[in-house]
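This part shows chain A:
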Amino acid sequence: MSFGDWIGQLENWVFAVLAFGTLAGAILVVHSRNVIHAALGLVLTLGSLAGLFLLLGAEFVAWTLVMVYIGAVIVLFLFGIMITRAPLGYEIDLSHPTSVKVTAAIVAGSLFALIGWAFLDAFEAVEFAAVDGPTRTADIGISMFTNYVIPFEVMSFLLLAALIGGIVLARQDPEEADE
Partner candidate 1 sequence: MTDSQSEAAVDGTDHNALADYAASVAEAVGASSWTADHGTVRLMVARSDWVSAVQAAASTGLRFFSFLSAIDWANEVEVGEGIAGDSVDERYEMLCRLSSTANADAVHIITSVSKDDASIDTLTGIFAGAAWHEREAAEMFGIDFVGNTNLKKLYLPDAFEGHPLRKNYPLLAREIKPWPGTVDVEDKPSTTNVEAEAGASE
Partner candidate 2 sequence: MSFAVLLTIKVLAVLGLMIGGALVVIFAELKIGAHMQNRMGPYFAGGRFGWAQPLADGLKFMQKEDLVPDGADERVYKLAPYVVLMGTVGVFVVLPLSPRFVARDLDLGAFYALAISSLTTLGVLMAGWSSNNKYSLIGGLRAAAQLIAYELPLVLAVVAVAIQAGTLSISGIIEAQAVPVFTIGELNVALPYILTGQIIGFAIFFIASIAELSRIPFDMPIAESELTMGFVTEYSSIRFTMFFLAEYAGMLSMSALATAFYLGGYQLPGLSSTAIEVLGPVIFISKVFLLSFVFIWLRWTLPRFREDQLQSLAWRWLIPAALLNIAITATFKVVF
């Protein structure tokens, strides 16, 4: 496929915009000196990711991303940040020294290279059948509760454990509260 063909298709443009959004958001997250801006950068990244999933026809994943990550996780992030400390403006101390930055960049770069290489290695020659319309949620549900029922149950058990752990951590004993 030449670049000319690539650029002639609308969905590729959409892809480019979304990919740019994902990257820009990600850079904002690590670069911003304001915690809230960083969290909002994460919104941009996740929103663009949801868009990418939509482009692939994976509606369910896309809307789950919006609902769970943007609607709940990030909101809780912001909530937590604002209720404890919410300075407007910038914090100098939020940035790490250069040595940490360089190390982080190297780690991130090599991780990206590794995953990219693994994907290319595994799937380069595979041509996926074009999906006709969006994936039906019912199909996901059926496969989740037939083929993948044990992982699903394990996951839900893990989440329950996390929930209880959260409650235990957050709960203040009456005796302690009296102190």
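Quick notes on this one:
Note that a contact is a pair of C-beta atoms (placed from the backbone, for glycine too) under 8 Å apart; a residue touches a chain by one contact, two chains touch by 3 or more; residues count from 1.
Picked so that all candidates are chains of the complex that A comes from, given by their letters.
Worth saying up front: this structure is predicted, and the values here are computed from it rather than measured.
Candidates 1 or 2 all come from the same complex, and the one touching chain A there is 2. Here chain A touches candidate 2 in the complex through residues 34, 36-37, 40, 43, 59-60, 63-64, 66-67, 70-72, 74-76, 78-79, 82-83, 86, 88-89, 134, 136-138, going by the rule given at the top.
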